[in-house]
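Some notes on the structure that comes next.
Excluded from the complex is one protein chain; the other protein chains are retained at their positions.
Let's look at chain A:
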Amino acid sequence: MRIMLKKLVERYLRFLTGIVIYRHQPDIIAIAGITSKTTTKKYIVDHLRQIGLDVRANPKSYNTEIGLPLAVLYVEVSGYAWKSWLKTIWQCTTIALFSKRFPKILVLEFGVSGVGDMKHLLNIVKPRIAVFTNIRPSDFNPNTTIDELNSEMLDLMKVILNNGLVIYNWDDNNLRALANQFSGQKISYGIGEGADIQATNIQQHLDGLSWAVYGQKRKTIKSGLHHIYAELAADAVARSFK
């Protein structure tokens, strides 16, 4: 009974998501990969807002079959009792049918745990731009193989249309191999030689990192190379909107 109800809610939310996307036609950016999706999402949102675009992102936990529709509709679950769910569903319905304001761009994390997850997410929304962070063995999904993860990511690449864009991490061998199979528009980023957007002269300081891109020096107080990757990916996204 509980599973049937869950399925019913999933279908209804997917239906409402379809309506709201049809009504407002937002540009959708998907972020996929094993790690650093949230960091990359934050950088992308920041970069797009800096160039004056109307953008919204999904909170971290919203990357499941129920979570993704809630993220698109921008509704927060207020509790787990059935009364709270009724309230949530009512809010979603109102927004889907009557909302007047809606962001022009949605940045959504596409979390994939196992085989078939990507197809489920793509049934809900179809992104125009896909950003890939990395593909590596994940202890969060110990039963999913690299080949299966590659196949999931490929599913996302396949839906990117001619006017779309794939942005991928050049330093990730799996992604580089997948990108070779993609004939549409693509941009790579990374620190390795050959990336379209390449960070060079990376230096670790006591108070963060510095690097250069397009000959310009950049700096962050953050710790960890993934911040450089996220910044490069965000750079690629922002350039595609200029």
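Heads up, the rule we're going with is that contacts are C-beta pairs under 8 Å (C-beta built on N, C-alpha and C of every residue); 3 or more make two chains touch, one makes a residue touch a chain; residues count from 1.
Criterion: contacts and distances are computed from a predicted model.
Undergrad: Can you match the unshown chain of the complex to its UniProt protein name from these: "histidine kinase", "NADH-quinone oxidoreductase subunit K", "Copper chaperone PCu(A)C" or "Aminotransferase"?
TA: Not shown, but named in UniProt as "Aminotransferase".
Undergrad: Among A:S138, A:Q185 or A:S240, single out the residue that touches the unshown chain.
TA: A:S138
Undergrad: For the chain left out of this view, which of A:K87, A:K126 or A:K222 touches it?
TA: Selected residue, touching the omitted chain: A:K222.
Undergrad: Please output the residues of chain A touching the missing chain, sorted low to high.
TA: 34-36, 38-39, 60-61, 80, 113, 138-143, 206-208, 221-226
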